[in-house]
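All protein chains of the complex are present and in place, except for one that has been dropped.
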Amino acid sequence: MGFPHKPHPKETVVLSEHFGRAETRSLTGWKKVGGYQALTKARGMRPADLVELVKASGLRGRGGAGFPTGMKWSFMPKEKTKPHYLCCNADESEPGTFKDREIMRWTPHALIEGCAIAMHGIQADVCYIYIRGEFTDCLAIMETALTEAYADGLLGQGKGEMYIHRGAGAYICGEETALMNSIEGRRGNPRIKPPFPAAAGLFGLPTTINNVETLAATLHIVNRGAEWYQAMCLSNPKSVGTKLLSVCGNIAKPGNYEVALGFPLRDLLYDLAGGIPNGKTLKACIPGGSSVPILNRAESEGCILDYEGCVAAGTMLGSGGVIVLDDSADMVYQIMRLAKFYAHESCAQCTQCREGTAWTVKILEKILGGKGAMTDLDLLLNLADQMTGKTICVLSDSCAAPVVSGIKKFRGEFEAYITGKRQPALAFA
Amino acid sequence: MSTGTAHEPVFVGDVRKRLDETLSRYPTKRAALLPALWMIQEARGWISDSAMAEVAEVLDLTPAYVKGVVTFYTMYHQHPVGRHFIQVCTTSPCNVCGAEKVVKAFLQHTKCGDLGATSPDGRFTVIEVECLGACGFATPVLIDDDFIEHVTPDKVPDLLARYA
Partner (left out) sequence: MTAPAATALVTLTIEGVPVSVPKGTLLIEAAKQAGIVVPHYCYHPGLPVAGVCRMCLVEVEGAPKLHIACATAVAEGQVVKIFSEQALESRKSVLEFLLINHPLDCPICDQAGECELQDYVFQEGRANTRYSTYAKRFNPVEDFGGDVLYVPNRCILCTRCVRFMDHVADASVLNVSERGDRAFIGIHPDAELDHPWAGNVVDLCPVGSLLSKDSLHKARAWELDKGPSICTGCSQGCAITLETRANTVVRIKPRSSEVNKYFICDHGRFNYRWMNRGDRIEAPLVADGGDLHAVDWDTAMERAAGMLRGVKGPVVVLASPSTSNEALAAAKTLAGSGFIGAFRVPRVPGEVPLNGVPHLALREERAPNVRGATDLGYREAFDEAVQQAQGAACVIVLEDALDGVTLPTRTLYLGTSLPTGARNAQVVLPVANVAEEDGTFTNRDGRRQAYAQAKAAPGMARPASWVLAALAAGVAGARA
């Protein structure tokens, strides 16, 4: 349901059914709506069968990369010789994205149930739920729910242990190997791969990392079957199931909307989310969280929201954080603001990212300050090229994506600052 | 530069018990570092160099290692801050919804003057923070552990009145 708004008939409500209802937060409330039946069912299955079920469902990772979840699980050693770990990635920090927060706030037991199901599938002994430090409300709600689950005998006593690990302010910890380092008590630096987590992950042991939304979806797959899940598809059969889309920015009804994959972005913006307010029109949209290329109005209105549709439109589905910018938005300023985010969050390991993100900000500030030159645009593009596909993780690629797409699609706005047609937006020394 | 005044240990009594319980959750002592740092910040409001040395001692790490970790995570305060710590999200989605005006309102009404500075009465410190993950509820503000949504400049005075 389109929390905090009334559900729209075009939504396909699965994960968000109970958003906004405080009663499902409690264990009793959750059980009243059928909670933990899926877990019981899953625990009655052989782990390999559970993995096959998730594989068959076509569920793909909802954190951003869209990797098939069942396949990820299948990478874990079949013959268990040492402890296995599950990490739940609840470090939701991708600008524009706020869906995992709602899952944890309203249906904490859905996440616990999903985690417990995944633990059974990958034969994990321990699950750490890594929640970003700023999510104080989610942390409290999840702690309470976890205490209830333990008290009810759902966890512990040989059924696996589940703990919450609080982050402390680092976007990059949402990258799975950085997340593991953070749990281990290290700086949240992404690790070079190989080794991959399924071979040597948390504490050097086989580990699977899944996003909150992904894990929450598994319980519905267990309850209702792979075919049911597969059937929720409006376009490409490789993109199935529902996706929570967080709509924010210049939009009449910001919030989370749950739709079957293949849903048109146009309908999401204009029907579900009420269109652009204040008599403005759509200028640009970033449909997958701030790390994906920006779409202009025409591209946005033609974009199909699934993994393939977004690629066809020249962007990515990412985490499903839909940032909407109206015709009053200063694209140069907003791109600078995004670049600043990445410069702030760069872990400092890779040269291109550490230096490139900060330099990108400086050039954009120079342009915004009326001191830019046309060659600065070429320089920005050249830096972006060297920041793409060269580093351990994709943070620097993410900084480059809005810069490249921004200059390509809104070049005139950059040039207006450079030629003096537009007054400087900030003071530049 | 030495840290000067003697450090009162944090990990005694109940806090030590909490740490021991936390240690039981992980196969290594090192993994309890982030939780241990949270415990220090809860007890002292910030994490001093001597507190880093204490946590290093307790977890068999070195003070330098701990400092490297503390400086990585922006939520750990390396300096004392006001009694109430205010974090305003100003990343793009909130920015287009007027977050910068919210920051200005906070700076003005708290009398902090500058970002990161503490108000003369020691009550507040205001910072801009990168994406709080509540973009649909712009502008979200974190005051201490209270996550507040939909903050607009006009709501700031009433909001501040709740924090003595």
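Just so it is clear, A and B label the chains in written order, and each chain counts residues from 1 on its own.
Here is the rule we go by: a contact is a pair of C-beta atoms (placed from the backbone, for glycine too) under 8 Å apart; a residue touches a chain by one contact, two chains touch by 3 or more.
Bear in mind the structure is a predicted one, so any value in this text is a computation, not a measurement.
Among A:41, A:266 or A:390, only A:390 touches the chain that is left out of the view. Although one chain is not drawn, the whole complex shows that of A:93, A:352 or A:398 it is A:352 that touches it. From the set B:10, B:53, B:75 or B:88, the residue in touch with the chain omitted from the display is B:53, counting the whole complex. One chain of the complex is left out; on subunit B, the residues touching it are 1-3, 49-50, 52-53, 61-69, 71-72.
Touch with the hidden chain on the side of subunit A covers residues 170, 187, 192, 343-352, 354-359, 362, 366, 371, 379, 382-383, 386, 389-392, 429.
The working rule: only the chains that are shown with their structure count from here on.
Separating the CA-averaged centres of subunit A and subunit B is a span of 24 Å. Contact residues on subunit B toward subunit A in their complex (touch as defined above): 25-28, 30-35, 37-38, 59, 61, 68-69, 72-76, 87, 90-93, 95-97, 129-138, 142, 145-147. Every residue of subunit A that touches subunit B in the complex is listed here, in rising order: 4, 83, 92-98, 100-101, 132-137, 161, 163, 165-171, 182-188, 203, 246-250, 254-256, 290, 321, 323, 325-326, 329, 334, 337-338, 341, 344-345, 347.
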